[in-house]
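Some notes on the structure that comes next.
Apart from one protein chain that is not included, each protein chain of the complex appears where it belongs.
The first chain written gets the first letter, and so on, giving A, B and C; residue counts start at 1 in each chain.
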């Protein structure tokens, strides 16, 4: 590999050591192989980018500071989001990465791929970009890490015609960024998981398709995230990381296969590992039969998690909607809170769309600049929000009723 | 009794019925007996007041509204607080209670009385006031309910010379009101209770005597309350109702008399009533010996409460100081929070005084009008407060560390 | 007030004396208490209202507790003193919940005392509890002034207390409850009754904005301090008209302005009323102190006996008493069964009014459920 010359990076080199796979190796590999490929005659537009990144990064390590700058808005035709403009403040020293914009590409629901699709993306990005990616970004997009302004459009086109031009089974579209709907994501759900209480992949796909305009054209007060988890285990961290979290759940009784329970009893301590750990003490086990008082069950999933062969969510399935999850800026982090305790599975997608649209309309009108929807609700009050989504108050929306009697009796003071 | 004529009070009369003792009967009794006493030649300055109150109150019941008004400040010579000025908005209709000021009288620590003292107060108040009282107000004072402005001073003097003029074993002084130190109160503590971890009556008396000036002359941003409870059972509700709550506790091991435990075992279910109810699961009981893992004990008192003959607080006694308890105006109610986890018994009074004085000085300087000390701390930050009281941060001050990293690094940004 | 020389009362001629403080507590203590001060060994509840206290010295003292209406005429106080002189060596005390306690050394005098108090005063013996057995009596209701004396009440205090205690009388005189249950009442949101941390509490609430009487404001109010008193910033000074302007969307009917300015009365006979809160707690026993939570946002003022309030309190108390385990106070019980069940069992309605949306409180968000885990 050493026929390609790399910059000296004594600090980064330290991060090639150790057993965990090294991102430094990846950057070096891109630097070397892209150059090699170019030398071998491949069309490569940005062969020096990864090398440039090595230089900048080594300097960052030395100086303990970033060398990236926020830039103006850069975009591709027809879209307002999906590209993060990034510039290097070492323009003259490392011109290779003076522009180093990121593209966010909408992944397939559940991050399932055919290799043909991945290879096509690689081929296009080898040509038009740094050859570096993130699989995936923490919202869930495929992140294409670093290219120049003028290659954004060709790369977007490459993705739009990835089937025709690169043999992908389907084209790929741009994801969200800026004050728009962010790329929705979903846990693997029914594709692989026996716990899924609704079809997360389908829901995620439906929202994405129905709201292409909202996804691609920032026009809201701030970002809005949707995440779909098939059950309360919440494997996409929707509760904490999305404004609109759809958490699969059920309303009726946990399905029990008593024979399978007995099988588990041979290898685990059911009393200790299951019964005692139930947060509401809803279970009992006499060595023969596992009893669940389903009125006491809060559907926390623990018992089902431990004995997946024996226990299953009930049959009356659907989802709980939590609203407002977000990172701490400005008023502190928020884990989403219950806005709709239960929507039956067969009404789920339509009902969500109805609610989403109502929320967006209201937020669009009332939201302040950089005010997430959770913050708006909190500013405006739950009662107004409930009217917006046409939902009756339910005790399941709160851990406890209010502790102050400072209630606004608006209807009496018109 | 019916030689004294009472106003018609059909609504109030309903409240003479039923088994619970009736406050209406008390008002009527004062109205009748004061008038009778006057007729019998006793000196009675305000014979019509209780009768006036009946009229006003009946009207309030009819109209479902109060008829009392806030008034200007009324006081007695040398004092700024201790009197609540109250006027009736039915001046012409019920002139008897046009003035109806309340006097707050500093009760003895723990509300212990000799009958001689009580009789003396009754005699004085029969003469100078409405003959109506509250034993006690909810801060703890003796409340003398209703007199005219011109009788405030003579009544105060009567109390100041209650020993000389009325045969009381000691005179009584005015309590707090307005933006001053409010009358401190204490649970019965060592006088009657085996749980007391410090001498609540003494502490309460010491604070009261040392801060006579603060108690009698409002000069702070707002009120300040001190309450002394001998143990975490908190029988004077200090945590919720005082800015400075002194809660007795201990640091070492619960004292166990195993024989007495066995006695209890004959009459109660120790496993169920005691062991299972321990919030930290610190106990075990094998039918012979009760074991307590004192490292796990959080001194909640439950086990001691249930078996007072067998269990006792440890020997290393003292108190925890909680700061900031108050009613909900303006930002919501506050239960006091831990400011000093432990002060040993022998240092308690001196240390409290030191801390109180530091707090008052700071609050006096920094506090806004009508800002309780808890609200000030919350506005200024715990770190500043801890400096004021010269206390190191202790994890026992919080239920959990902060959930946001928005820390002010003032020392780095001078 | 002029000329005419009247005979001065002794109180009018004494020299002013200040800052001498309350009587020293020691002189108020019964001799047995003084002797055994700080040396009590244990107590035992002999029967409802009677606590036997045993000292290390072997001394025994019976403390006998009686319910009081708190609002007492001096004549009744004298009757109490008569009884204390007869039975209790001239000593007595009041508790932090306004009950009266006598001290007896001779157990044979307990019954006669109870008899005599009932006859002469009509005060019931009770208000205690027996933690050993886990059997609890209901104590007196801590409360406030209401229409008897205060200027901001949204309801009366003593009248509701009397009505509730009449209804719950047997709970006072007997130990029929599974755990401690403290009931309090405050006649306005100032919460002098400290209802913010009680098992069950009633609090008077206004629901209408104050009525501004511009004339009265001009005459009687200091505008800046009135404006400053408003916690929500709903008031603005109207300099020209020398009065105040109120933004009705911001007002939460606290009456703070009325305290500063009688020109803007807050009371409203039809809309004032009583909110009911539950699940507050102060002791550290088993479960940490808790603030009370609003479960009924408003009940009408229906004097003289407030049946809606009385029945609501009774319903809550009895639902809890029926379902709770020993030692499980309302807060602990709800913690176990969930608020879902609380509303179901009590039949109370959960509405959006019970969801915290008071922006100033540092708790607002902490009450929102951030989990899909709940009961149906």
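We take it that a residue touches a chain if its C-beta (ideal position, glycine included) is under 8 Å from a C-beta of that chain, and two chains touch if they have at least 3 such contacts.
Predicted model, so just to flag it, every value in this text is computed and none were measured.
Visitor: The chain left out here touches which displayed chains?
Guide: A, B, C
Visitor: Specify the residue from the set A:7, A:171 or A:314 that touches the hidden chain.
Guide: A:171
Visitor: Tell me which of B:241, B:299, B:312 or B:370 is the one touching the absent chain.
Guide: Among B:241, B:299, B:312 or B:370, only B:299 touches the chain that is not shown.
Visitor: Please identify which residue in A:98, A:125, A:250 or A:406 touches the non-displayed chain.
Guide: Counting the whole complex, the residue in contact with the absent chain is A:125.
Visitor: With the full complex in mind, choose from A:6, A:50 or A:261 the residue touching the hidden chain.
Guide: Touching the chain that is not displayed is residue A:50.
Visitor: When the complex is taken as a whole, what residues of chain C touch the one chain not shown?
Guide: Residue positions of chain C that touch the missing chain: 284, 288-289, 361-366, 370-373.
Visitor: Residues on chain B that touch the omitted chain in the whole complex?
Guide: Residues 232, 239, 247, 249, 251, 279-280, 295-300, 320, 322, 332, 334-338, 341, 378-379, 381-383, 386, 392-410, 412-413 of chain B touch the chain absent from view.
Everything that follows uses one rule, which is that only the chains that are shown with their structure count from here on.
Visitor: Which chain is most remote from chain B in terms of Cα centres?
Guide: The most remote chain is A.
Visitor: Quick one: chain A and chain C, Cα centre-to-centre, how many Å?
Guide: It comes to 51 Å between the two C-alpha centres.
Visitor: Identify all positions of chain B at which a residue touches two or more other chains, and write them in rising order.
Guide: 328, 332-333
Visitor: Quick one: which residues in chain C touch 2 or more of the other chains?
Guide: Those would be 189, 196, 254, 291, 358, 361, 363.
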